[in-house]
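A single protein chain has been omitted from the complex, and every remaining protein chain is retained in its original position.
Let's turn to subunit A:
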Amino acid sequence: MTASVLSRPRPAVATPTAAKPRRRLGPGRAIPFGAAIGPVGLLTLWAVGSAAGWLDPRTLSAPWTVVTTAGDLIANGRLQDNLAVSAQRAGLGLAFGTVIGTVLALASGLSRWGEAILDGPIQIKRAIPAVALIPLLILWLGIGEEMKVLTITLGVLVPVYIHTHNGLRTIDSRYVELGESLRLPPGTFLRRIVLPGALPGFLLGMRFAVVGAWLSLVVVEQINSTSGIGYMMDLARQYGQTDVIIVGLVLYGLLGLISDGAVRLVQRKALSWRRTLAD
């Protein structure tokens, strides 16, 4: 056997063609500042459209109007105040949702009983949009902060649970076998095999969760609210202030982008052991 491997027959005549580089199947090298290209293009179109007069300012204010409006809102403090209120709601909902979603995923991923009890209800919750639950939550909790934070929590909990649970369930059984063969105590097994194995799933869930937190925020703030960015926008609608609405939209977009970027940064740091198609 050894001999046959070493004396593998060669083609009789070597063809003297220059080595052609193989066609690569992955997407290739990363483009510098690639993430900025799309948004900058969109902004350019908007600016050109406004300057050329194609866009009616009552339909869509010009970018510079939006910038001055934003300046005014900051000068009189409305923007910061509303942003602080919104950020607190989103932050609280995100924190509660992440913790609860992770704990539930662990309980249901590590025990058959946990799965039998928890998985069904969460899948059902997943099928019900947050908006549809709001009437019930208002009846239970009123229109105060509890209702808002709970709605966001429920919106965050689901993706965190789904992806962490999936991450746990797809840990290679060979690693479990390795843990058994080394007689790892349950704590060590959890810390060194289960949690790191589920981390990619958890972080993917977090990416959906942070964006979901801001989305739920929009919904709760435009219903029966007296503060927050959503309220600010709803008020602007009543007075026909397109520029203020756009300031709010841009703000939502920026918040979503920044928080997603933060999670991606954590992802890159925490999963540096992974080589994937995107690297």
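Everything that follows uses one rule, which is that a residue touches a chain if its C-beta (ideal position, glycine included) is under 8 Å from a C-beta of that chain, and two chains touch if they have at least 3 such contacts; residues count from 1.
Assume contacts and distances are computed from a predicted model.
Not every chain of the complex appears here, and the one that does not is recorded in UniProt as "Aliphatic sulfonates import ATP-binding protein SsuB", selected from "Nodulation protein NoeA", "Aliphatic sulfonates import ATP-binding protein SsuB", "Rieske domain-containing protein" or "Phenylalanine--tRNA ligase beta subunit".
Check A:Ala107, A:Leu199, A:Val218 or A:Leu235 against the missing chain and you find that the one touching it is A:Leu199.
The chain omitted from view is touched by exactly one of A:Ile31, A:Ile128, A:Leu182 or A:Leu265, namely A:Leu182. Shown as candidates are A:Phe33, A:Trp113, A:Tyr239 or A:Trp273; the residue that touches the absent chain is A:Trp273. Interface with the hidden chain, as seen from subunit A, comprises residues 1-2, 5-6, 174-175, 177-178, 180-184, 192-193, 196-197, 199, 271-275.
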